[in-house]
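The following block contains the structure, expressed as structure tokens.
All protein chains but one are shown at their positions in the complex.
After this line comes chain A, so read on.
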Amino acid sequence: MNLLEVGGLTKRFGANAAVDGLSFAISQGRCMALLGPNGAGKTTTLKMLSGLLEPSSGTIRFIGEARADIRESIGYLPQYPSFFNWMSGKEFLEFTAKLARIPAKEAASRAKELLERVGLKDAAKRKISGYSGGMKQRLGLAQAVIHRPKLLILDEPVSALDPQGRREVMELLKEMKRETTILFSTHILHDAEEISDDVMIMDRGHIVVEGDLQQLMRDHGKPQIRIKVGNADPAWVQGLRDRPFVREFEFALGLITLQVTNLHEARESLFREFVDQGLEIEGFEMGQTTLEDLFMKAVQA
């Protein structure tokens, strides 16, 4: 069942269309990654969905959402979250909980529960100004889910973090994924592959590819072989492009990448050649083209 349906969503800044005719849907309970290079229009899209920015045209429809103010059903974490640094983490969470119309008593217990969950229990009474980047991001995550939103919108939740902070936030997202529908943006593919069910790739305000991640990988995933050879004869390497099972050939930094028609056939044939020619194979890897190839292709097209 769809939770959110977006049609023809457009935002113009002057003559520039930052988001240009976006139409898509988010299904209940899914985790969708909004992928795209910087300037693709991700932040603009998410701001419109969360009610912070008014679309120039287009519709945003929450299905089965009778509430007058959609912000009650949405949790939002901005790309560069900024807090009231003079508050403590606990004060801030209680404040945002009450803003989300949670009664005072429940707000306090909810804040306590979330501080513990995002690992800020010991820092709860400290001023936010003393928090590290990772701690702030986790606090941002906590304020976004404090009112148990139906849709959690996160703008580049891990992009600015160091590996340790990134790990912590990713683990939290995996947990939250079980409880609510998530839409998060990123320009890092690996993040999308790690936790999302659906992906939507954006470029220059348009959707390039959209759909179920597994399905997309299957549809766009082509059998691929990578070979690293120590003593490769250049003539042999270049000759590989003419093999009947090779569809695309690439050779860079001693690494041969072949997109093939049939993995088994290609492997048999190649192994025979390795033996016959006495090649020193340092690496041999069979697999599928990844989302990265799809991403690069989509964005360059």
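To be clear about the criterion, contacts are C-beta pairs under 8 Å (C-beta built on N, C-alpha and C of every residue); 3 or more make two chains touch, one makes a residue touch a chain; residues count from 1.
In this section, contacts and distances are computed from a predicted model.
S.K.: Tell me the UniProt protein name of the chain this structure doesn't show, selecting from "Fe-S cluster assembly ATPase SufC", "NADH-quinone oxidoreductase subunit F", "ABC transporter permease" or "Sarcosine oxidase alpha subunit".
M.R.: The correct option from "Fe-S cluster assembly ATPase SufC", "NADH-quinone oxidoreductase subunit F", "ABC transporter permease" or "Sarcosine oxidase alpha subunit" is "ABC transporter permease", the UniProt name of the unshown chain.
S.K.: Among A:Arg71, A:Lys228 or A:Arg267, which residue is in touch with the absent chain?
M.R.: A:Arg71
S.K.: Thinking of the whole complex, not just what is shown, which of A:Met1, A:Ala15 or A:Ala104 touches the missing chain?
M.R.: A:Ala104
S.K.: If you put the missing chain back, which residues of chain A would it touch?
M.R.: Its contact residues with the unshown chain are 13, 50-54, 69, 71-72, 74, 76, 78, 80-84, 86, 92, 95-96, 98-101, 104, 143, 147.
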